[in-house]
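Complex shown without one protein chain; remaining protein chains in place.
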Amino acid sequence: MENNDKLIIGNHEFNSRFILGSGKYSMKLIEAAIRDAGSEIITVAVRRANTKEHENIIDYIPKNVTLLPNTSGARDAKEAVRIAKLARELGCGNFIKIEIMKDSKYLLPDNYETIKATEILAAEGFIVMPYMYPDLNVARELVNVGAAAVMPLAAPIGSNKGLSTKDFIQILIDEIELPIIVDAGIGRPSQACEAMEMGAAAIMANTALATAGNLPIMASAFRQAIEAGRKAYLAGLGRVLIRGASASDPLTGFLHD
Amino acid sequence: MKNQFYVDSKTLPMNVLNKKHELETNPMSRSNHLEYLPDMEQIKSDIQSKVLKQVQNYNYSSYTTKNIKTALEHETCTIEDFKALLSPAAESFLEQMAQRASQETSKHFGNTIYLFTPLYIANYCENYCVYCGFNCYNDIKRMKLTYEQIEHEMKIISDSGMEEILILTGESHSKSDVKYIGTACKLAQKYFRNVGLEIYPVNVEDYKYLHECGADYVTIFQETYDSDRYEQLHLAGHKRVFLYRFEAQERALMAGMRGVGFSALLGLADFRRDALATALHVYYLQKKYPHAEFSLSCPRLRPIINNDKINPLDVGERQLCQILCAYRIFLPFVGITVSSRESASFRNGIVKIAATKISAGVSTGIGDHESKYNGKNVENFGDEQFEIADNRSFKKMYDDMTKEGLQPVLNDYLYV
Partner (left out) sequence: MVQINGKNEDIAGKNLRDYLHAANYDTRIIVVEINEKIIEKEQYQNTIIKDGDIIEIITFMGGGTMI
């Protein structure tokens, strides 16, 4: 990719625009997934530690990859703040992805609590990346309270349904100056590519890889799709030929001089 | 070709005339137009630097046919696309631009056209803006309506059927102070559903007061966004302070006004740059105040009393149409007002492409509505700011718009 086309999140620069989730597959596969995805950011959850288990996910993640802890498990802003502070204490930087779900059936993010948590954590120096339902007013609030990126969902999490919220994500891309990272619901490389063509700054995927027949090959397919979409966006898409557009009466016939 | 703006009145005393000439010929005799006066509020805002930076780097001759085609194919018009649409290369795409603009207009406004009328309540002015009929050195009949006269004028206008009014004054803080204007707004609330203001820029506190008095829309013309040119045209008075004027809309929004209007007066400077700056002024403020309503006008220079030679130079109807189409494509959601400075035929045509608001029953003079509306002989009135080109009455305009297939709307507004 072009060396000068960086993804910038909170003063940190990244070359890759593919953020990898780490759920639902074995630690053994993580190294290969990161390598073939070319990812520089991987999300991790914060959970109770087990005894007698000296193997930790951290040991499988190359040192040059940025850890993006998430607040999954939080049901409100207060819990998300607590989880974020625990994550920071683990000593892997200031990044935090806010995930707050009050609803266990659809696992939709709670935008209201997400704004509150973002405000608190941004004020405490975190680089806050909120996962949200794509709503322009909420996105503007997230900008105002100090988010470093906005992560709208494309479809219900884990659904692999693709860009169900396409029009609304496009509005965020057009109106919000922070990176818009499409998260949740992206199931195929072609969908990732489409989001990138629209001008998304990056893609986050997990289930699509974890449930693929061959994880490392799918990781590499996503990588290529995301790079292709980005290139297409930068190049400027060509025209769509509209057939059957009728020539109406000239509108400018009244002009003098 | 240049406009010759300076006109000496025979009635001016020698010392005043000398001062006028000094201002015109010696730039050193003028104040620094980039310095706020002591009574002017300074707000923290990055809008101005964002706009002026884009304008500075705008090289409109670099755009080609290819850029225009691309711009017209994009679903959303980027700043770069807009720059292309304003360029000379886009002139040969005027019909395509009009088709696209017309689609955008009907997407956002259907077939509605809003009608309003301006009411000038005073023409005293402390500024010397060389192109304006109200300028303090121009020998015209000055007048300020009493509250009774204001109410009388409003009644006549309201009786004609109009429901929205725009109150205007010359820029005189002493003759037309904020309290006088506020009282006019309160009176207007009795007769109209929607009250707008086009007065000198004021501080946030004063905008708050005027809002409480019933005004909800504030229009300020920047005239030109070219700071150097601005300096040469606004030689004296409060209006000379370029930045304070630039920030007026933002102060109005901070004070709680619902909507703000913008404009450059085309013909004063490089019209493409001024059109770009005007639209970007809206664009960046909209991002910062997404709840607000925005409107644009596109006036061209007109002859004034004592100087009938003033004209908009290189801004012909085709150029004006191009700018309005580009505005519409770039900012599909904004209201676009077309002034009575333009001819009836131009206005009839442009409402089908881009304009959404049109004035009718217009007088830019003071206290002469009775004579203009009812043919009654009024002896005492103040002179006009500029000559209008379309003098259709409210009734005639309403009927004409209906004939053009449009739906005239007198008001769709809620004061909360």
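As written, the chains take the letters A and B, and residue 1 is the first residue of each chain.
As a convention for this text, contacts are C-beta pairs under 8 Å (C-beta built on N, C-alpha and C of every residue); 3 or more make two chains touch, one makes a residue touch a chain.
Quantities reported herein were computed from a predicted structural model and do not represent experimental measurements.
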Chains still shown that are in contact with the chain withheld from the display: A
Contacting the left-out chain in the complete assembly, out of A:27, A:65, A:136 or A:232: A:27
Residue touching the undisplayed chain, where the options are A:72, A:165 or A:220: A:72
Hidden-chain contact residue, picked from the options A:8, A:86, A:123 or A:234: A:86
Residues of subunit A in contact with the chain not shown: 21-25, 27, 30, 43-49, 51-52, 54, 56-58, 67, 69-70, 72, 82, 85-87, 89-90, 92, 99, 101, 107, 157-158, 206-207
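FYI, only the chains that are shown with their structure count from here on.
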Euclidean distance of C-alpha centroids - subunit A vs subunit B, Å: 44
Subunit B contact footprint on subunit A (complex, rising order): 136, 140, 174-175, 236, 239-240, 248, 250-257
Subunit A partner contacts - residues on subunit B that touch it in the complex: 69-70, 73, 76, 94-95, 98-99, 102, 287, 290, 316-318, 321, 343, 345-346, 348-349, 352-353
